[in-house]
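Before we start, here is the structure in question, set down as structure tokens.
Yeah, one chain of the complex is gone here, protein chain that is, but the others are all in their spots.
We call the chains A and B, going by the order they appear; numbering starts again at 1 in every chain.
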Amino acid sequence: MDMVTVKINGREYEVPAGSKIIDAARIAKIDIPTLCYLKDVNEIGACRLCLVEVKGARGLMAACVTEVTNGMEIYTNTPKVQASRKTNLELILSTHKKECLSCIRSGSCELQKLCRDLGVTDENRFAGKNVEGLKDESTAFLVRDNDKCILCRRCVAACKNMQGIGVIEALNRGFDTQIGSAFDQPLAATSCVSCGQCIVACPVGALHEKDDTDKVWDAINDPTKHVAICTAPSIRATIGECFGIEPGVDTEGKMVAALKRLGFDGVYDMNLTADLTIMEEATEFLGRMKEGKNLPLITSCSPGWIKYCEHYFPEFTENLSTCKSPQQMFGAMYKTYYARKRGLDPADIVFVSAIPCTAKKFEVRRPGQSAVGAGIYDVDYAITTRELGRMIEKAGINYKALDDEAFDQPFDIGSGAGAIFGATGGVMEAALRTAAEVILGTKLEKLEFEEVRGTAPIKTATYKLGDIEVRVAVASGTKNAKELLNKVKSGELAVDFIEIMACPGGCINGGGQPVQSAATKASIDLKAARSSILYNADKKMELRKSHENLAVKKLYDEFLGEPGSHTAHEVLHTHYIKRGL
Amino acid sequence: MITNIEQLIARRDQYAPTVAMRHGHGHFVDAGDGIRKNVLICGGTGCTSSNSMTVRDALVAELRLAGIEDEIKVVTTGCFGLCALGPIMIVYPEGTFYSKVKPEDMKEIVTEHLVKGNPVRHLLYRETVKGDDILALDQTPFYAKQKRVALRNCGVIDPECINEYIAMDGYQALAKAITTMTPKEVIKTVLDSGIRGRGGAGFPTGRKWSFAEAQPAGKKYVVCNADEGDPGAFMDRSVLEGDPHAVLEAMAIAGYAIGADEGYIYVRAEYPIAVNRLEIAIKQAEEEGVLGNNIFGTGFNFKITLRLGAGAFVCGEETALLTSIEGNRGEPRPRPPFPAVKGLFGKPTIINNVETLANIAQIILNGPEWFASMGTERSKGTKVFALGGKITNTGLVEVPMGTTLREVVEEIGGGVPNGKKFKAAQTGGPSGGCIPADLIDTPIDYDNLTAIGSMMGSGGLIVMDEDDCMVDIAKFFLEFTVDESCGKCVPCRVGTMRLLETLEKITDGNGTMEDIAKLEELSEYIKSASLCALGQTAPNPVLSTLRFFRDEYIAHVVDKTCPAHACKNLMKYKIIADKCKGCTACARKCPVGAITGAIRAPHTIDTEKCIKCGVCISTCKFGAIVKD
Partner (left out) sequence: MKKKMTTVAFNDTPEQAEQLNALIAKYKNVEGNLMPVLQGAQDIYGYLPLEVQKTIALGLGVSVSEVYGVASFYSQFSFNPKGKVSIAVCLGTACYVKGSGKLHEKCMEITGIGAGDISPDGRFSYDATRCIGACGLAPVMTVNGDVYGRITPAEIDGIIAKYL
């Protein structure tokens, strides 16, 4: 790597050529404050908070977009820089609805932290008129309050640049600029896929998930209800972050312990229905391979991806696996099989899923997600990792101090295959482990399908299973999905089986996951840190294949019959809508 | 079709006699086509707005009636500069200058002047009538002090006829550059001329070109910034309307110099005539082969595409202009990377303003020394100014750099009308500042203007008299900036609004001395922190008026008065008892019943009720009501 020498605050550093000043400063152990900057997603130099003095330059330079040059002399903390940052924050505050004490982002707000760090003492120094911000609560998953919006455009960049969707944009001009959709239409009227990446991009409280925790509390406190919760594969890898634990620490045992203390009647592991999904999906895949129909098969675990497909690639809806997502399979099994087994009336069951995803809030009310029928949904409430974290905080549980506990039976067993569902490529690998052994009729020697692992945007591989060649592709992030599907459409890429996750990196980076600041995202690889937990868990397990999960086997024996049976279709499968744009 | 230099020269020689009699005055040239006189009528925006095209039609009809339509050539030209006198008409070879002509005047002009040879004195521009003598256009004070380089063909040739441009040595510079000079020689010539960008900041044009030239070969672009947005500046429009080929030729030269084969002109949609003339010019240039492939048989290719702006001042900023051409919201991008490295569609790009380009062909033809001989040490050549506001000769003037403001305002511009006193001149539009009366002898060039807190900008020059309140003027420009801020960066989007609010507070009579300090602090912050030049220069009107007219601010804040009586909320109407005859006319007209008094006794105004509508002042026949 070519290196250049720069001077930062009088000290010399060797930094890679082409680095931005902000990266060079990080090497010098200096964090330059930012608001609009989101590494690799939004680098537009708009908020002007990261301004630094550069010797010889006319004005102050934006550290987030200015590349270093050899011999550059940078000053990050002069009186002029300090004054500029403070005035900048004061001006932003003059347009920001400052209900900080009751704000959902209090404590995790980047603006709040900067005001404290940079010594803002008078939040009303530049008080003046403001335009009334758009409010939007039209969707199942999102609340937008533009009175808090600071126009950093991180959400716009997440939607447009990162996800390739662009249902939100900067509208109007100048002081009247707002973030919203065409003609101020509510988001529900657009082709938004509910991925929630805008929320995790937002530095302040202008965007947040619709909070369903009150409804869950009400259910828990209602003695007539049986309230159960299952947790998605990835949230054990992230929920610790809600309590200040650094990213990349597995807290599954503490999570279970906390949930049991919240008063749920059952705390279960969604890894089990991940395995169930594999049983159904691998069967479906082998069936389609045999018939040569509706190939490539495309996975259906990610409801954001499903909505994306329905809007933007309706011609591919026949290719979607008809399998419900693991969340929905769980709720469906609980309210049919388990209710019958325990003698519970499905109408008295409140089934909650804890998920890394905002699209699942949309999914729970989709048509075709009610195995019992009669207006009883498979899943009543889907709450994000963040909401679950808030419930635990509200209950006063000292999360870090908890001792590990185990999931409740009979839904306590998940395989390593189910565990890796939370990372991009995980569903594909899990399916391949099962499909391969079914096709080959023997045990695989090596269970790792390395080619589909990792956070590359698009991964392809061909596996020879006996006489059969299986061509697979994996994409995460809808922008990459678009690229992949266009290649399939044009015939450029021939493929039999595709895994798509709406969020880049898969569920570990979902729109419902704990919000990390732009600074954290710039300094660590969040996706890699979080997904390593899932792969490590898999590696340590005895049970690493879905079809060897005895709990799953029991479900088939006692209730479903065969994978792909009539009952399985009634309970575990669904259908799609061609929405178009 | 012109495929080589010989053909270009032949074409020039063929058409030169056609335009020859329009040079200077009194030189009849027989082109062998039976034409005795040329009548030039301005077809620029100013004159067409006052119906010059109807005048032209009436003229043509009268010529036909008189049976002399084959002897008199009627030419629709671009702007002559004296926009306030439109419609304007010049008769050559004598150079007589008719102003404010009407269709019904044509009969007299045709029968008396064009048939009998006697100029119609009462229709002539009054400055040209000196006793028995009639001065030609170029002998008037307005023109005599000017030096027309960029505007040399404006008001002289028919902009819709490429042959008239060729007759004036058009496309000779392009031919010279691409057949006898290397790209580096072209750039050196431009560098040596010392020409700096006419659009705003005054960056040396040759350096811009050499940066782009130094980029690896491949796709590059030449962009002409014709998004003239400074209110009160219209020189670029006049060049495009009057001499569009000069811009096309210069773009092709620039393309050759930096290794680009494609150019874009981004022009304001508010300039329909300019757009139309550019479309015609591009089509003609392509048909004649002076644009397109294999120009003059050299293998050099260059094509030009026209793109229209859509009403966003910020698009005059070069990176915003590029984002706009690319089809986006016209929001500026951070620099570096500079467009010369990463510009339009990510490719090396130079962006030059119209007036800058209008000088290029002359620099190539006459040499850099010629150009550098005009102007001051660090500002070479001439500059076009659009004179407006409280000045007698509203219009366009081109003077050598270094001409003093006094010469421009008093001699060329004819001074402030109505016996009022010159107070200040505003240059540089919303990015510039006000030059007070005691600096009127400042030679105008880039560095002098910057030193006194203004800037050249695109060359708008608005004259203010004693009735103009400088706080109100600062507020006017801030309103403009707030409206035109793109909204991307915080200092400009929020900062300028807070500046404006503070100014409003002051003009409303609610300001404090702390507000003045706040204005200064915020202004300095916006200057140093904004993303683009729009924001970085937005506080200039505030800072420069604070610098030169601080006492006016203080009067607003401390005494709660507006010395120029312009700020409505600080004004009080009062009746001078001595002058009031008690006729009751004002009391009857007052819409809010604020005036009371007995008949034939002095009246009084209840200032609490008064809404300052001014009806009473225009009603009073005795001048008894005044603003205080």
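For this structure, a couple of remarks:
Keep in mind that, in the parts below, a contact is a pair of C-beta atoms (placed from the backbone, for glycine too) under 8 Å apart; a residue touches a chain by one contact, two chains touch by 3 or more.
For clarity, every value in this text was computed on a predicted model and none was experimentally measured.
Of the candidate positions B:Y92, B:Y143 or B:F313, contact with the hidden chain is made by B:F313. Across the entire complex, the residue among A:A25, A:A158, A:L171 or A:L320 in touch with the chain not shown is A:L171. When the full complex is taken into account, the listed residue touching the unshown chain is B:G330, out of B:G202, B:G263, B:G330 or B:P368. Taking the whole complex into account, chain A touches the unshown chain at residues 131, 160, 165-174, 176, 180-184, 190-191, 581.
Contact residues of chain B toward the unshown chain are 45-46, 49-50, 82-86, 229, 231-234, 237, 269-271, 307-313, 324-331, 345, 386, 388-390, 394-395, 426, 429, 460, 462, 464, 468, 476, 483, 486.
Basically, only the chains that are shown with their structure count from here on.
If you average the CA atoms of chain A and of chain B, the two centres end up 55 Å from each other. If you check the complex, the residues on chain A that touch chain B are 44-49, 51, 59-60, 62, 65-67, 80, 83-84, 87-88, 91-92, 94-95, 126, 128-129, 151, 170, 172-177. The part of chain B that touches chain A in the complex is made up of residues 312, 329, 333-334, 336-337, 482-491, 493-495, 497-498, 501, 521-522, 525, 527-531, 536.
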